[in-house]
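My structure is below; once you've seen it, I'll send some questions.
The complex is shown incomplete by one protein chain, all other protein chains being positioned as in the whole.
Chain lettering (A and B) follows the sequence in which the chains are written, and residue indices restart at 1 in each chain.
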Amino acid sequence: MNKVIVKILLMAFLATLIGCSDSSNKVKITFIGPLTGGVSAGGLGGRNSAELAVRLRNASGQSKYSYELVPLDDECKPNIGVQVATKASADPAVIAGVTHYCSAVAMGTVDIYHKFGLPVIVWGAVLPDITYANDYKEIHRVNGTMINQNEVAANFMVERGYKTWAVIHDTTDYGKGHNEYFSKSLSPLGGKILGTFAVNAEQQDFTAELTQIKRLNPDVIYFGGLAPTGVRIRAQMEKLAMDQVFQGTSGIVSDAFIEGAGDLAEGVLAFREGAPTEKLPGGAVFIEKYTEANFNEPPEAYGAFSFAAANLIMDAIEKVGPDRIAVMAELNATNDHDSIIGKISFDDHGQNTVAVITKYVIQDGKWVVWEDSSYAAGAKRLTR
Amino acid sequence: MDLGFLAQFFVNGLVLGVIYALVAVGFTLFFGVLDVIKFSHGDVLMLGAFTALATYLGLSDIGVAPGVALILVFVAGIAGMAFVGAIVCKFLVLPLRGAPQLNTLLITLMFGTVIRESVRLFYPSGSNPKPFPKLLPDNAFEFGNLTLRLDSCIIVLLGILAIIFTQLFIQKTKFGLAIRAVAQDEETARLMGVNFKTVVLLTFALGSALAAVGGISTGLYYQEINFAMGLMLGLIGFSSAVLGGLGSLYGAIAGGFLFAALQTVGAVWFAVPAYKDVFAFAVVIMLMAWRPTGLLAERNEERV
Partner (left out) sequence: MANFVKGHFLITILATIAGLFVYFFLHLERSWEIVLVVGLAVLTMVVSRRKNLIARAQETCLQKPKFSISVFFVAAVAIIFALRSEHFALLMLTTVLLYITVCFGLTAQFGFVGLVNFAGIAFFGIGAYTTAVLYQYAAIPDFLIILASGLVAAVIGSILILPILRTKGHYAALITIAFGVLFRTFLEVNDTLGGPQGLKVDGISVFGLSFNENINLGLLGTGSSYVTYSILALVLCLVTFVFVRRMENSWVGLNMDMVRHDEIAAASFGIHPPSWKILAFTLGNFFAGLAGSIYASMSGFIAPASFNFADSLVLVSIVLLGGLGNVFSVIPAAFLVVVLPEKLQLIQEYRLLIFGIVVILILRFKPSGIMPRGARRYYPSLGVKK
């Protein structure tokens, strides 16, 4: 009896073996970003944009290879990010990656990419250390860093006459980085930070922190963190009848913030590197194609960067073939490369220079560029 | 510290305490009748809030007045969760009576995961935090540095009413008597003609309805709900119930307020307010070492 079963099993295994011959000879590119969880809106927008780039390339009929996007979910958690980055890097068919929206995750995974020699282009994470704290040739970034963002933010706010701040930041490298760079930019300008509150990104109740801030009575609450936490803080300020101006960072520039905060989003400020998508050199075309493709989610603030990164990778592969080392060298040599976000040039750390910082304010349920808003025109006024 | 701010902290803590107490009472009810922990409780709370939100969105589409909508939202949430509670009991808890208690804990935990994941996947863009409608009047009264909002007061009042109602139901009605009888001694209660199954199902429905009230209150208070909110609330509610003494209604209430107080004190005390949860849970462990069966538990001699 035993033997019969064993024989059957062995035969079944042989059948499985034969069944799993590899048939695809597509060139794989991985996309890593948060596809689930609180900040998934940004991640899904990025994935769709990268997917769009791949689809357009495959449909163009002029490419030497046929491409396949392998989207992976890092859940905006460093440990999950390390896991999926390992998975992607360990697959020899994956030639390069468009990776990470969350700085906290990117900080954890750069070592993995270096270890496995997978060239990647960061499409959304803004912490400077991702490119500058190491000498890894594998790591590139098309979007700017948070340093310029906070310089512009501090200048702008001081010019508008605000004098005192309370800082709330989440305790990831992202939040800490914002706290650091904003404080650095603010102090020479004479702005004063009355209190700094480190909070847990998954915290639900902020009334205790906000009551403390109410005691300090600053003009502005600066928030360094991502949309879900920002929504909660904005909503609970209302509970305590606080009329401080809410100043956020690139992490809240997302439709999810407006959806979450509802009416309270009105008059919230935020700063982001790069021009708004519709004002980018190829922005109109990108938005048109994106709309045509009928994705379920909007491209969000960083979709254009993801699109550009995917195209940059495919251009490199077209030129030097699907080989990680050659692609990496090609990417490192990128100079004045045309893309929808403008010319891309990497410095010796693989960082693209993005000079423009856009100032946003939420007006009537939309992220509006400050200069175009009724606030700048004087028709509307911020709370303080 | 200024008295107004002190009062502000007190009010913040009070609202939290009511919500925790609502969750804790559910845990204590389930434990009372069946000696089980139903860990999907926190996620049932979340589902209650989402049911309420969906109901509101549906109602506002057909143009129902906010006042009426508020009542209907509560009715939908409460009825829906009472039903879910009874279903969980019938299909996941009762069949497992013979198995070790921990299996019940695990199966309900997994059911909680299923609820959470289902909301995340099947509610339209369910992974994002959702704004909860402002259905209560938000007039604010300023007393020096204390801001008292009408909606916070109503939430506290509502929670207390719900708990008093539960208490009256258990103490004064015939069904309540049956619940107490089952809690005391299942077999004797059966012998006395109590329909055991009905009583248990009803208790689970009652406890889950309270969770719905907690969920909707959370939504009304924070004006935001998300699919993961139940996990921590469930844990805190469970801790509160155990802290007070499982099976004791007053214990659960006391536990809920105590936990909120610990968190608030922790947030004021520490330079980094985020240490408040560490503080609260550390105190819970210490209290348990001091009173091993909770603060208000019945003294129970062990017979051999």
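Simple rule for what comes next: a contact is a pair of C-beta atoms (placed from the backbone, for glycine too) under 8 Å apart; a residue touches a chain by one contact, two chains touch by 3 or more.
These numbers come from a predicted model, not from an experiment.
Undergrad: Using the touch definition from the header, name the shown chains in contact with the chain that isn't displayed.
TA: By the stated touch criterion, the chain not on view contacts A, B.
Undergrad: Among B:3, B:68 or B:110, which one is in touch with the chain left out?
TA: Candidates B:3, B:68 or B:110; residue touching the omitted chain: B:110.
Undergrad: Which one, A:198, A:261 or A:382, makes contact with the chain that was left out?
TA: Selected residue, touching the omitted chain: A:198.
Undergrad: Determine and list the chain B residues touching the chain excluded from the picture.
TA: With respect to the unshown chain, the touching residues of chain B are 31, 37, 91-92, 95-96, 98-103, 105-107, 109-111, 113-114, 117-118, 121, 231, 235, 238-239, 242-243, 246, 272, 274-275, 277-278, 281-282, 284-286, 288-289, 292-294, 302, 304.
Undergrad: Could you pull out which residues of chain A are in touch with the chain that's been left out?
TA: Considering the whole complex, chain A reaches the absent chain at 1-2, 5-6, 9, 12-13, 16, 19-20, 35-36, 72-73, 77-80, 82-83, 86-87, 89-91, 104, 107-108, 111-112, 115-116, 170-173, 176, 198, 200-201.
Quick note on the criterion: only the chains that are shown with their structure count from here on.
Undergrad: How many Å are there between the centre of chain A and the centre of chain B, using C-alpha atoms for each centre?
TA: 37
Undergrad: Would you mind writing out the residues of chain B in touch with chain A in their complex?
TA: Where chain B meets chain A, its residues are 2, 5, 8-9, 12, 16, 120, 125, 127-131, 138, 140, 142, 145, 147, 149, 152, 221-224, 226, 228-229, 232, 263-264, 267-268, 272-274, 276.
Undergrad: For chain A, which residues are in contact with chain B within the complex?
TA: Within the complex, chain A contacts chain B at residues 36-38, 40-41, 171, 197-200, 202-205, 207-209, 211-212, 214-215, 227-228, 231-232, 235-236, 238-241, 256, 259-262, 264, 297.
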